[in-house]
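Note sheet for the following structure.
Omission of a single protein chain aside, the complex is shown with its protein chains in their original locations.
So, subunit A:
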């Protein structure tokens, strides 16, 4: 990054929720990226210097192309964060888009997460009688409780309280991070879906990390409320004392089973190695507090506000106490920062190298690579397309085939034709009326009255209704004729074509199953025209047009298959049920 003029001195302390928080730059060049301090599957957290106010911040860079969450989910998450302003809740400053990354600018919590800290202490072999001492635990957890109290008062449930989501600032401040339905944001531990996919990304059925999860959250038959956080809070307390959550060594399914079947964990049952040591180190009041949180019945657990009054929290000190204890005990900032190899021209992108490190790709390199990728598989939307004529091919209502179908009933057909003609006449009148109104509205919008608007809408509704009726009749008529030859046929006809009778079983908007039967004459009908007719007749949703046409084609080409069941892509995978045709449709050939 080119050296810039020294920025004008700016206040380094950002008041929570004050006007200052709105004054963060949204320009990439105003941030000087420093060390990587954390990473997930599709994101990294990097320290950075904000040049406009000379403040150290943490920037979470999310790769939108790879990230399994939709943009709406990210928006919801960030909306929640920016709607929170509390000393014990992660401070969010701003967010903006840089190429295909989303950058989240947050307060720098240089102490790292409590998980980093306890891991470090355990690694140093300093944890025989418990990882953190009681006063530290009380001080940290009191801050967490105040954060949770704020969440709950705002009608939010955190759903993923654990040491890994509690951040410690340089000054000993405690903040709860990563809230809402979004463990993906800071944590890649529970990416059950594995690979990122957009439309089909598997929806996690439950949120949270199994070891910290309350029994009622696991048992999906009952709902849960903010008391689920209190359970996780109790588990976190045990985690801070023993270094891991109870059952941490078991695979997720086993954890679910143990949590649902065993009595709630206690210091004794989870600290299997140093059981007696723990009992010496941690007071009765700590154990009582944990016991209160870990009650199976959520209603019996105290609220976040009630819990703060528990005797145990009398031990809590001011936050600068934590500077003396855990920040000194914890890993140094530099040791957490992973070195990043940097290639000059630093607006490139970060990516993980094979050895697990991080590297920058040079902008130009990656663009060249993109270029090559595209080169290989590129149709060109020919810009110099010679557009000579704008005539739209008129819909050809070709005469009924002189009788490919002996079942045709001429009288029924002429009746239908008459009805269709009537409807067409009506529609013509309505359309003229509506056109008049529309021109009026366009020419003189100011004088367009409520009444006129209403009648315009009513006309449109009527026209649409008639259109549907008409198409339905046409569809019937075409079935009587044994084909739907309204459109020029695009498919090459096979030689000996036999009539195919189809039945499409699909759910209506009201969720009723219905059967739609229609005939298809290979060589005469085309799948797209047929599927289009079904839409026009109001029998099929627009969004299914192509997939239905595709499956008709499949059966036409290979009638021996008889039956096809295909997904409609209109439903989250968790709700899909192929047998009941929920999110699926079935197409079969009738003998």
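A few comments on the model shown:
The definition used in the following text is that a contact is a pair of C-beta atoms (placed from the backbone, for glycine too) under 8 Å apart; a residue touches a chain by one contact, two chains touch by 3 or more; residues count from 1.
The rule is short, and it goes like this: contacts and distances are computed from a predicted model.
Think of the chain that is not pictured: of "Large ribosomal subunit protein uL14m", "Calcium-binding protein 39", "Rabphilin-3A" or "N-terminal acetyltransferase A, auxiliary subunit", UniProt labels it "Calcium-binding protein 39".
The omitted chain makes contact with just one of the residues A:323, A:516, A:547 or A:582: A:547. Residue-wise, the contact with the chain that is not shown comes from A:95, picked out of A:95, A:139, A:259 or A:319. For subunit A, the residues touching the absent chain in the complete assembly are 17, 19, 22, 26-27, 64-65, 71-72, 74-75, 78-79, 82-83, 85, 94-97, 99-100, 102, 154, 198-200, 370, 373-374, 376-383, 385-393, 395, 438, 441-442, 445, 453, 456-457, 460-461, 464, 487-488, 490-492, 526-529, 531-532, 535, 538, 541-543, 545-547, 549-551, 553-554, 566-569.
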